[in-house]
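A single protein chain has been omitted from the complex, and every remaining protein chain is retained in its original position.
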Amino acid sequence: MFLHTHTPPAGALTGVWLVGARGSVATTVVAGCAALAAGLHPSTALVTETAAFAGSGLPALSSLVFGGHDTSLAPLPKRAEELAAQGVLPHRLTAAVQGELAAADARIRPGGPLPGDGRDHAELIAGFAADMEEFVRGTGVARAVVVNVASTEPVPAEGAWPASSLYAAAALKAGCAYVNFTPSAGLHHPGLAGPAAASGLPYAGRDGKTGQTLLRAVLAPMFHQRALDVRAWSGSNLLGGGDGASLADPAAAAAKNAGKERVLADSLGAVPQGEVHIDDVPALGDWKTAWDHVVFDGFLGTRMVLQTIWQGCDSALAAPLVLDLARLVARAHERGLSGPRPELGFYFKDPDGGPSALAEQYAALLAFGEKLGGTR
Amino acid sequence: MFLHTHTPPAGALTGVWLVGARGSVATTVVAGCAALAAGLHPSTALVTETAAFAGSGLPALSSLVFGGHDTSLAPLPKRAEELAAQGVLPHRLTAAVQGELAAADARIRPGGPLPGDGRDHAELIAGFAADMEEFVRGTGVARAVVVNVASTEPVPAEGAWPASSLYAAAALKAGCAYVNFTPSAGLHHPGLAGPAAASGLPYAGRDGKTGQTLLRAVLAPMFHQRALDVRAWSGSNLLGGGDGASLADPAAAAAKNAGKERVLADSLGAVPQGEVHIDDVPALGDWKTAWDHVVFDGFLGTRMVLQTIWQGCDSALAAPLVLDLARLVARAHERGLSGPRPELGFYFKDPDGGPSALAEQYAALLAFGEKLGGTR
Amino acid sequence: MFLHTHTPPAGALTGVWLVGARGSVATTVVAGCAALAAGLHPSTALVTETAAFAGSGLPALSSLVFGGHDTSLAPLPKRAEELAAQGVLPHRLTAAVQGELAAADARIRPGGPLPGDGRDHAELIAGFAADMEEFVRGTGVARAVVVNVASTEPVPAEGAWPASSLYAAAALKAGCAYVNFTPSAGLHHPGLAGPAAASGLPYAGRDGKTGQTLLRAVLAPMFHQRALDVRAWSGSNLLGGGDGASLADPAAAAAKNAGKERVLADSLGAVPQGEVHIDDVPALGDWKTAWDHVVFDGFLGTRMVLQTIWQGCDSALAAPLVLDLARLVARAHERGLSGPRPELGFYFKDPDGGPSALAEQYAALLAFGEKLGGTR
Partner (left out) sequence: MFLHTHTPPAGALTGVWLVGARGSVATTVVAGCAALAAGLHPSTALVTETAAFAGSGLPALSSLVFGGHDTSLAPLPKRAEELAAQGVLPHRLTAAVQGELAAADARIRPGGPLPGDGRDHAELIAGFAADMEEFVRGTGVARAVVVNVASTEPVPAEGAWPASSLYAAAALKAGCAYVNFTPSAGLHHPGLAGPAAASGLPYAGRDGKTGQTLLRAVLAPMFHQRALDVRAWSGSNLLGGGDGASLADPAAAAAKNAGKERVLADSLGAVPQGEVHIDDVPALGDWKTAWDHVVFDGFLGTRMVLQTIWQGCDSALAAPLVLDLARLVARAHERGLSGPRPELGFYFKDPDGGPSALAEQYAALLAFGEKLGGTR
């Protein structure tokens, strides 16, 4: 739809290569970007569309071109219908962006490795990188950002190469900036530290901060600033969708929980008592509920309690952050910035450095937006 | 107890004159200050005892001398026992500070006006001011801060002089700095604007931020920073104690709710749908429960919900803020600062200017702490 | 749709005349009945479709014919689409039952009195009764039940005739059994006691028990059975839709809250502290949230707390109860039963006698089901 009305000059296109391109998050990213570019919806939840970023030189939503890898064969238009039936996407919108969904779907290449794939790591990396390079050439985008939105992997055995790290290696090889929106290893594989540093590419991660940890990033500083003594912070997460099933595996949950704990340790100066559980509740579909229970001591040791209940739609929470990150990292690449971007801690549970309180992370993000807009 | 071990030189004493000196908050302030000065408890919840204020030149807790006005005759030691029975104060502590409670109790003067009191406003102000001046003279304190911690008054009819404003006028007359910890009018009476400006005294207010609004001051900025569209913010407060009974009066609640709404309007740019209720639930004693329900739109208009439940002890939440404010305003007075102090918005629902997000209020407070510590 | 496949013999049809026939509840009733009769959905939430009622001789869902009064002109098919957009009705279902919605819509007559209507009470009653009689004649139904599902009225001034009582009087005049699903006066008008008793018709009410009071009807007995001492029971209701707006009027809410309190008083033996608030939150659409906070004393007076949060869709909660009641009361009419039916307390906040604990109400309902099935 927007191709006819807003077609940007060829050189001004930016590619977004989604690893997990047929998942709920990716589907929402593609459908939502098309809807916003066509003016069908206000840009709620897209931080990069707020006034503060007007001068940052970010690629326009209408200039983003999507492709990606996935092991699933379910076409994006069908995935969008499923999400509409669950109340994740508005019905009318899904119908209106069928063309864009089909176009992106045509640019999705088979992911892997699937069982029986005989290729070794180097071959897989080379294959994935070739797909990315072909995407860049074929679409004429000026550059592309690879974003991992695939299901969370178990923490890999030492030395093993999980799929997320193969894709990350392929991104480096193809000259693409990289964003890891999941708690999977991605670029954190020890074998990628050298190549990442040498690549001259910007990258950011990991694990998008979409619910419980977002709350913790404002509540933990509050307790600290008021000199309240947090004794225990317990949490329960109920997730349907694919993520619930992945994270019901304790090994996969371990990666996610480490990120959740970090914000508490950083803000409070110590890790309080309490555990975090992640339960698979298929009946919730793409929705999730997070309950937090905080026991704290006030003046003279008086014991008090705060509880929070967050009920959100996982894809609707994640998709705008993915679009923000793709735009910011693409622009950073354009501006010649490289290496990890601690300025993007606002988006992550387990960021590459920077402050852990949301207010400070937001200030850092605003400053980054200004920096990106500076003349070359 | 601490009088023997830490007795400061006479000139180094600071007076704290509590309006509502036999209420739960005042009792907790006096008992808690004595306990902390004597080293019986860590200084949890006292922001002015954190490292950041070590160089601010604040009066030591052991140098604070308490007095005040109240219309009640129940002696402080007995009030402390009642609070201990409710679990507000630790039993052992109450026993250990009987001496300090009795000493403060002896410095409490009759408040007013009670029904049948024939004095006019000028006479009442003069009488209250005389009490304050006598307190300063009699205790040899270098200066005193008057802090209003009395029950919330109904919003007064235009032109009427509520008791809180009479006390505030008396503070100005007696040369005392002033803090309004309640939503009552206090210095906000139009007839006091001139005298306050002319007094050369520092003052701060109003309405201590101890629960629901504290949370709103971190959560509303979070929604704003994430570009989420808050559609409705509803709240229910259940309070026992005297405040529950006062605020069950819709006229009194109106003052309090105005403060609660302000943080939302300031942070979100618009007042969302939803109401705030304050219910008197005597069975809760000094405890309070605040439930908040926030409906917000995310990406593509997806409707989501956050709920918070805050269960706290009103006096234990308020008392450390009162001590913080008394110390900060006394030091400001000592340093020759005058007028409203927007730097103290961290403590108030309805502050005298300054930012409304807690993180920015905290930064302003830290900067104020540094300023107070600078050499003359 | 089902008219072709399941057409029952003319004498076997049963009429359901909905007062408020274009509201959300009525729309859901008509659409849902058609969907279930056509086998498009399982009969979740329809108690009369459970095995216990198989022998009760209730009219089949496929034999129900709908009509009604409304002052709104919005056609039912359009109202159903609006509800589908809000997630209240499944999209596919709405499309599948367009025919039945249009057929029912054609049987809706103008309600009243609207401003400017010059008819007096007797004329209005006669007009409404004529509409009902014409419906019965025109459709060939064996009998009809009038069900009030209109917006809640304010408690009327003494002696005044609210619209709900005019419709109730018309039902008696037209020889129709009557169900009051709202807290409005309906048959409770003092002027209708005699006519109701003389009519030989069965009737039931009032105020469907769809959320907070349903929970209270099981929780209050639990506290009583365990000899726990409930000190305070506070509640907040957030409603969008029309009902939120109606009940934000304190006069309308008064009627509803009286019903809510009754279950507590009956089960606990005394009315505990605490209030109930009903807030209009348009952003919630047809959804509602009820928060309850119960303070209770246990052994040796230990104070404890239970909180419940009920998040439901008002129309989806109400519609199956309306269908249940229409079937049960129609069958009672067929069996010659007359007068108030305390056996239906299971469905109401403020029933016509009978027990107040849900378990006992359910037992009474099952017994009623058996009685209805007995041979004549």
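To keep things simple, chains are lettered A, B and C as they appear, and every chain counts its residues starting from 1.
Quick note on the criterion: contacts are C-beta pairs under 8 Å (C-beta built on N, C-alpha and C of every residue); 3 or more make two chains touch, one makes a residue touch a chain.
These figures come from a predicted structure and were not determined experimentally.
For the chain missing from the display, the contacting residue among C:L201, C:L214, C:I278 or C:L372 is C:L214, taking the whole complex into account.
Considering the whole complex, the residue from C:E82, C:E134 or C:D229 that touches the absent chain is C:D229.
The residue from A:L284, A:L323, A:L337 or A:A357 that touches the chain not shown here is A:L284. In the complete complex, the hidden chain is touched by one of C:A21, C:A319, C:L337 or C:L372, namely C:A319.
Although one chain is not displayed, its contacts with chain C can still be listed: residues 28, 31-32, 35, 41-47, 49-50, 87-90, 93, 214-215, 217-219, 221-222, 225-229, 297-302, 304-313, 316-317, 319-320, 346, 357-360, 362. Residues touching the missing chain, restricted to chain B, are 85, 87, 91, 309 (touch as defined at the top). Those residues of chain A that touch the chain absent from the view are 231-232, 234, 236, 238, 273-275, 277, 279, 281-284, 289, 291, 293, 295, 303, 305, 307, 309, 311.
Throughout what follows, only the chains that are shown with their structure count from here on.
Rounded to whole angstrom, the centroid-to-centroid distance between chain A and chain B, based on C-alpha atoms, equals 43 Å.
Between the CA-based centres of chain A and chain C the separation comes to 47 Å, rounded to the whole angstrom. Across the assembly, chain A contributes residues 87, 90, 309 that each touch 2 or more other chains.
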